[in-house]
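As you look at this complex, bear in mind that one protein chain is not there, while each of the others sits in place.
What follows is chain A.
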Amino acid sequence: MTDVTVPEDLWDANKTPEGIVANWFYSDGAEVPEGATLAELMVEKSSFDIAAPAAGTLRIVVPKDGTVRPGSVIARLESG
């Protein structure tokens, strides 16, 4: 199992507490290859593409429009 996380240092949570998951590009349960763009976050006027850190079966933790903070786990990738 590999966590898909929002990078810890991506933004200053003291200035902007939260972002949102603007899009998921794969459905829950989809098989995704390593490096695939899984989701797009929106933080104020910044968008951030989240890539799959490993291949596996996608298990979405934070749905579309759900809120995230730096370090949030937004999904998990099940291997095998």
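Brief remarks on what is shown
Here is the rule we use: contacts are C-beta pairs under 8 Å (C-beta built on N, C-alpha and C of every residue); 3 or more make two chains touch, one makes a residue touch a chain; residues count from 1.
Simple rule for what comes next: contacts and distances are computed from a predicted model.
UniProt records the chain missing from this view under the protein name "BPL/LPL catalytic domain-containing protein", selected from "Cysteine desulfurase", "Cytochrome c oxidase subunit 2", "BPL/LPL catalytic domain-containing protein" or "Putative isoquinoline 1-oxidoreductase subunit beta". On the side of chain A, the interface with the absent chain consists of residues 9-12, 15-16, 22-23, 35, 37, 40, 42-51, using the contact rule stated above.
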